[in-house]
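With one protein chain held back, the other chains of the complex are shown just where they sit.
By letter and in written order, the chains are A, B and C; residue numbering begins at 1 in each of them.
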Amino acid sequence: MSDPLLTVKNLYKHFDISGGFLDQIGFSGGKFTRTRTLVKAVNNISFELKAGETFSVVGESGCGKSTLGRTIMGLYPPNSGEILYRGDRIDGLDHQRMLPYRKKMQMVFQDPYASLNPRKTIRQALGDPLCYHNPQLNDGEVKDRIDEVMLQVGGDPQWISRMPHEFSGGQRQRISIARALIVDPEFVVADEPISALDVSIQAQILNLMMDLQQQYNLAYLFVAHDLSVVEHLSDRVGVMYLGTMCELSETGILFERPRHPYTQALMSAIPKLTGGASDHMRLKGEVPTPINLPSGCVFHGRCPHVNQRCIDEIPQLCTLNDGRQVACHGVEEGRI
Amino acid sequence: MKKLLEVKDLVIKFALRTGEVTATNGVSFTLKKGERLGLVGESGAGKSVTGFSIINLISKPGYIAAGKVDFLGEDLAKIGDEKMRSIRGNRISMIFQDPMMTLNPVLTIGTQMTETLHQHNPQMGKEEARNIALDKLRKVYIPSPEKRLDQYPHEFSGGMRQRIIIAIALLTDPELIIADEPTTALDVTIQAEIMELLIELCETEDMGLILITHDLAVVGQVTQNIAVMYAGSVVEKGPTAQVIAEPQHPYTQGLIAALPQSSRHGERLNQIPGMMPTLKDIPPGCAFNPRCNQVMDICKTETPGLRPGKNGNLAACHLYPPGQEEQG
Amino acid sequence: MIAFMIRRIIQALIVIIIISIIGFAIKQSVGDPLRELLGISVSAEEREEFREKLGLNDPWYIQYGRFLGDAARGDLGTSMFYKRPATEVILEKAPATLELVFVSSLIIILLSVPLGIFSAIKPNALFSRFLMGGSIVGVSIPVFLTAIMMVYIFSIKLGWLPSYGRGEVVMVGGWGTGLLTLDGWKHILMPSVALSSIMLPLFIRLIRSEMMEVLEAEYIKYAWAKGLAHKRVWFVHAFKNTLLPVITVGGVQLGVTIAFTILTETVFQWQGLGFMFMEAVERSDAPLLVAYLMFVGIVMVGVNTIVDMIYGLVNPTIRIAGVK
Partner (left out) sequence: MSTHGKFKDSFLWYSFKRDKIAIASLLVLVVLIFISVFAPLIAPYNPYDPEMIDIMNSEIPPVWEDGGEKAFLLGTDSQGRDMLSTMIYGMRISIIIGLGAVALQAVLGVLIGLFAGYHGGRLDAFFMRAADVQLSFSYLMVAIFMSAILQAIVGVARFGEIAVPFLILVIGFSQWPQYARTVRGSVLAERKKEYVEAARVAGFTSARIILKQIFPNTLSPILVLSTIQVANAVMSEAALSFLGLGMPIDRPSLGSLINSGFEYIFSGAWWITALPGLLLVILVLSINMLGDFLRDVFNPKLYKG
């Protein structure tokens, strides 16, 4: 096996939302208390990603999948853990030392209406990052590169003098992809890149992403909630629940027979085109907030197979015979 | 079965500053008592505005320019404001898309439930209204409803709020529920629960349901019949299973083929080229003709009416012989 | 909710301390207390002796501590002009100003709410258009000009209303009120109308724009879809949500209104705090200036804190979760 492109080790990201000192003061039982409110968005996540591979992170809203992608991109500093790119630590680098990695790692965003600056022409949106990283380029070279990328994403070089509001959602998403590609990255975090698009446009963008991956041997970290899309294009999938990874496996193995009870519930909930009434597995209760994480296994409150150990002890990912990793005491013990 | 609702040749226009725009162009469908119908299409196809036109609540500057909405013999498009109000929320209830935005943040759930009852039954006592509200909350599986009744919307999660909205819809035992993308803002596991709940309630209460959504798979689970909309017109109608298994209109075919489920893992998807035209520049002839892979000369000049396709589903497409166009 | 209230009160205290620092700074930089006490015919040595005695040579923080301690006991120094404790002067003048603010707030609230709601729910009605046109003219006329025009028309030309003073004042407890006599009402009419002349159109516009925004909200559309009557949707669903931003702005604008009392009282020679303040400025009466600053500061902070709490009571998100 080749060396991983990206390695994430025991990554934690908590957000302090307690506000100023005054907002932290609480009053309970006749006493003043100072409480900090932490959103524990990402907890102890580890995985590796190989060059040219698509690794998908799925989960429901609030499970921390987007935070994970953004922390890897350096948009949020992690609280602890390591992020390695081709073996080099990239977490906690200052602006200057991070710059070379910015060319290698790019990102495509969810909302095509917010991800392009409304006051910048397409030429500026694409040209600014290119010139920033390649100050030696002259105007002609910049223009050639922009035209080239525009054609690659199925756009039209004529577009570049226009403003974002003149384009449809699908076209904007193509432009966003072009912006990511223009600095020649090896690795792209795609944060729900198609969920804001209509069905017939989704297929176009997915095809484009798959084409580009083949052409440039791109590695994708694909963050999504749509399981059928994930099943279609990923090599490996990680399922997240409340900030933790419950199951991580090759796509085929996972979708054929999910092992973690949460993965099972999630998959049974996908509406299938053919097949009428669903056989969906109903979960009790609701997703707890990431502010007060449950003890032990974060899923224990809703799990049909819960026992005392699940309440007390946090399960670690362990590798099964088929190569998948599952964080579940029940699976480990052979109960499930 | 008795006919509950008949929408006929509905034309909805928007009077914009820059001129009039047609949002739906002659939409027709019928719904029997207790029937569940899916209204499917991409954003801008006119499905939501059609749903709102049934209760005559299109946002300004939209208005019903032509056609009728026959609800148990009354034309809702022409009925007066006062009479319409006695039907809205009473005999026809609506479920909105985003449960986080739908409930009034400063009123308790109880107030928002009982006010509907009092509005439609002015003589009803407070105690009775409260009991009905509790009963409906139990029907949608809200735990400890007595406590919940006095709480405010922000104390509920999205999935719970959508249940409450369904409970509000049930309050007056309506004959028809119109659900506009009721699960788009929710997670899959919750979506599945809400959809199951809707099916269950429609069956036990014998209510009609119009489910407006972009998600073919959801429609496939919930409804018996389906109407596919494209650029302001219904392009295909028929029993849900049949439409999904053997779509007749090239747009429906393309839409289903484009889903990842329809292709093998890792393969390119069968995309439909181009995008849906905006309301301002709908092409002449069949609105789908620039994107259609089976386009003919006639498609560019003549707008096809609905006609039976190979399996009997109605499709608005020149591929099938005209002459037996559905009247109404 | 309790936590929320405590936070607000602590914030208010911090603001009052900041104001007191400003007041202290003013006291230090304006006027020389020795000259007031001793006159100018005192030798430099005696002067120095007095400085030491009065603690004027102490480090500033000790002096500030003393200032704060005195202030907490209600002692804000002695007015140079009145030769009386400044607090006493302030308390004597305060009722006039507070009554003026009260009557004009009444005018603003009683008129802006119905007019604002009307122009929001019937934006195309002739009367709404007239209101909008009139209100923009209203906010463009300075308060003192309105006051002068009123004096010219109603006092000088028509002779209907008195142009200055409070008229007959009745003492109720320690509070001299003009609101119990017809003469008092005649006198307060013009000043209070003038005082509300900018705030009223401002509030009509504010209520209108907030309400129109609320009327666009999804939950209002849903209320219509439930078949609710117009009255219920407008006055219960929409108005309650309109109230929240209006309350916040109302607190801030009350501060502006108090600033405007200085202008109004100057025109009408209304014997209140604003008039007293301008006199104190002319006479460089530093203790009185500082006392006024402290008094107004405490009133405004108090009002803002109360407004915040009312906001918290109306808004269930704060009342229940205690967060903001």
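Quick note on the criterion: contacts are C-beta pairs under 8 Å (C-beta built on N, C-alpha and C of every residue); 3 or more make two chains touch, one makes a residue touch a chain.
Since the structure is predicted, the reported quantities are computational estimates derived from the model, not experimental observations.
Novice: Touched by the hidden chain, which of the shown chains?
Specialist: A, C
Novice: Out of A:His14, A:Arg179, A:Arg236 or A:Arg302, which is the one that touches the chain we can't see?
Specialist: Within the whole complex, the residue contacting the unshown chain is A:Arg179.
Novice: With respect to the chain omitted from the figure, which of A:Asn43, A:Ser56, A:Gln110 or A:Gln202 is a touching residue?
Specialist: A:Gln110
Novice: Quick one: say which of C:Ile258, C:Met276, C:Ala291 or C:Ile318 touches the chain that got left out.
Specialist: Counting the whole complex, the residue in contact with the absent chain is C:Ile258.
Novice: With the missing chain put back, one of C:Leu68, C:Ala217 or C:Val249 would touch it. Which one?
Specialist: Touches the omitted chain: C:Val249.
Novice: What residue numbers in chain C mark contact with the hidden partner chain?
Specialist: Residues touching the hidden chain, for chain C, are 14-15, 18-19, 26, 29-31, 136-137, 139-145, 148-149, 151-152, 156, 206, 245, 248-249, 251-253, 255-256, 258-260, 262-263, 266-267, 277-278, 281-282, 284, 286, 289, 293, 296-297, 300-301, 304.
Novice: Against the chain that's been left off, what residues of chain A make contact? List them.
Specialist: Within chain A, the residues that touch the unshown chain are 20, 70, 73-75, 95, 98-99, 102-103, 105-107, 109-111, 114-120, 128-129, 132-133, 161, 176, 179, 183.
Note that only the chains that are shown with their structure count from here on.
Novice: What's the overlap between the neighbours of chain A and those of chain C?
Specialist: The shared contacts of chain A and chain C, listed by label, come to B.
Novice: From the C-alpha centre of chain B to that of chain C, how far is it in Å?
Specialist: About 54 Å separates the centre of chain B from that of chain C.
Novice: Using mean CA coordinates as chain centres, what's the gap between chain A and chain B in Å?
Specialist: Result: the chain centres lie 32 Å from each other.
Novice: Hey, which residues of chain B end up touching chain C in the complex?
Specialist: Against chain C, the touching part of chain B is residues 55, 57, 59, 85-90, 93-94, 96, 98, 101-108, 115-116, 119-120, 152, 154-155, 165, 168.
Novice: Where on chain A does chain B make contact in their complex?
Specialist: 60-61, 168, 170, 198-204, 206-207, 210-211, 225, 227-229, 231-233, 251-252, 265-266, 268-278, 280, 282-283, 286-287
Novice: Help me check something: in the complex, which residues belonging to chain C touch chain B?
Specialist: Touch residues, chain C against chain B: 217-219, 221-229, 232, 236-237, 240-241, 244, 314-317, 320-321.
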